[in-house]
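The structure under discussion appears below in the form of structure tokens.
Note that one protein chain of the assembly has been removed; the remaining protein chains are unaltered in position.
So, chain A:
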Amino acid sequence: MFEAYFPVGPGLGLEENFLSLDDILMSQEKLPGRAESALPRLAFALGQGAGTGDSIPEGSKLEIPLWLAKGLHDSKRRIISVELPKIYKEAWRTVFSADANVVDLHKMGPYYYGFGSQLLNFDNPENPEIAQTILQTFISRFRRIMDSSQNAYNEDTSALVARLDELERALFQAGQKGLNDFQCWEKGQASQITASSLVQNYGKRKFTDMDG
């Protein structure tokens, strides 16, 4: 129950947290793009050619991670241009506004909210609609997540979290922790001194790589 380890959480909005492991994983997700000019020597690095000297012809479609897209992108679109992944486009936005609760957000790229917020960094005319959709989706799903996290005590919750994205899972876990802490207090176990969870974890791993 007592935890002294507080990892750096993901950023909110347009800024990532530089040191957040969650944001690093999130920015590894790919988005579709297009080469705006021929890109010499990059074919191998971007997974499109066999020889190290091959170039990517102008106009070819690329799939690049978010961190690279942010680094190479500029408003004049001299090197690459980025497109929206399909779940942030018009067609899917209508699905979300119809009923956001049925969507499997984990399958749609597990960082729906974080990645969607980062997309707003690229000047796209649809940005206001994207922002609205992301916000409304969260609002419609939040209530169910909060309720289920506060009512599932000592159960297998894998079915409940299967369709949640990472941000929602973190919220669910926070709710579960609150519930468990309260139950623990009600049972009179709140004053029980417990072994440090860090030690319990380190004890389980046998450090077999010490020999290898």
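Assume a contact is a pair of C-beta atoms (placed from the backbone, for glycine too) under 8 Å apart; a residue touches a chain by one contact, two chains touch by 3 or more; residues count from 1.
FYI, contacts and distances are computed from a predicted model.
J.: Write down which listed name, "CENPN protein", "TBC1 domain family member 7", "DNA replication complex GINS protein PSF1" or "U3 small nucleolar RNA-associated protein 4 homolog", is the UniProt protein name of the chain that is not shown.
T.: Per the UniProt record, the undisplayed chain of the complex is "DNA replication complex GINS protein PSF1".
J.: Among A:G13, A:P57, A:G71 or A:P128, which residue is in touch with the absent chain?
T.: Of these options, the touching residue for the absent chain is A:G71.
J.: Of the residues A:M26, A:L39, A:L84 or A:I145, I need the one that contacts the missing chain.
T.: A:L39
J.: For chain A, which positions touch the chain that isn't shown here?
T.: 1-8, 18-21, 24, 37-42, 45, 52, 67-68, 71-72, 78-79, 188-200, 202-203, 207, 210
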